[in-house]
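Here the complex is missing a single protein chain, while all its other protein chains stay put.
Let's turn to chain A:
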Amino acid sequence: MSQQQTKNCITLRGSAQIICEYLKFAINSVLFQRGLYPPESFKAEQQYGLTLLISEDQQIKNFLTNLLTQSEEWIVNKKVSKLSLIILNVANKEVLECWDFNVQYEDGDTALSKEKNETVGSKDLKKIQQEIRDVMLQVAATISYLPFLDCRCSFDVLVHARTDCDIPDKWAEAEPVAIANAQNVQLKSFSTSLHKMETVVSYKLVD
């Protein structure tokens, strides 16, 4: 019995929360690292054993909170396959960069799931955080090869959902985006044993 209690157990909801927390930090990190917004509008926070910067801008915060609460719901219900953070040139609406966060659904710990009567994973939280940390470090390192965004930029997040997914209030269908002459770089992935998150950045190659 005691062994059962000590065994780490991640529920579907918890796993989705980990994924959305990662998305929050990753998106904020991209906004900061790519210099989309003034650095003084960011606040340092300790997460995953790293100092990460989170936007203090109320509008950005609201946007991300709404986006991620909805996404969490969808991830729990396995409706979402991908979230794309796109960086646009404000002037001509050209897509300059696209960060794809691919969500894959995994089975978790089947033995434990049967026991608990719900899908659960048993991956060590420390291990997950370590994996996320590796990805975050890679995100921070991307500025060394990504092209300089020499214009006023904005961002948007597109959710690739399944067809049977309802469109909630204040949400709308979007057009797929394409980057001309794109270059893709796949970053490390991590897994909570229920969800696997792959991060890919595509950017416009300028000679």
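Methods note: a contact is a pair of C-beta atoms (placed from the backbone, for glycine too) under 8 Å apart; a residue touches a chain by one contact, two chains touch by 3 or more; residues count from 1.
As a convention for this text, contacts and distances are computed from a predicted model.
*Asks:* Quick one: the chain not pictured, UniProt calls it what, "CDC20/Fizzy WD40 domain-containing protein", "Chromosome transmission fidelity protein 18 homolog", "DNA primase" or "DNA replication complex GINS protein PSF3"?
*Replies:* Cross-referencing UniProt, the chain left out corresponds to "CDC20/Fizzy WD40 domain-containing protein".
*Asks:* Touching the left-out chain: which of A:I75, A:M136, A:A161 or A:I179?
*Replies:* Final answer for the missing-chain contact: A:A161.
*Asks:* State which residues belonging to chain A touch the missing partner chain.
*Replies:* 34-39, 57, 59-60, 62-64, 66-67, 70, 81-82, 90, 104-105, 143, 148-150, 152-165, 167, 170-176, 198
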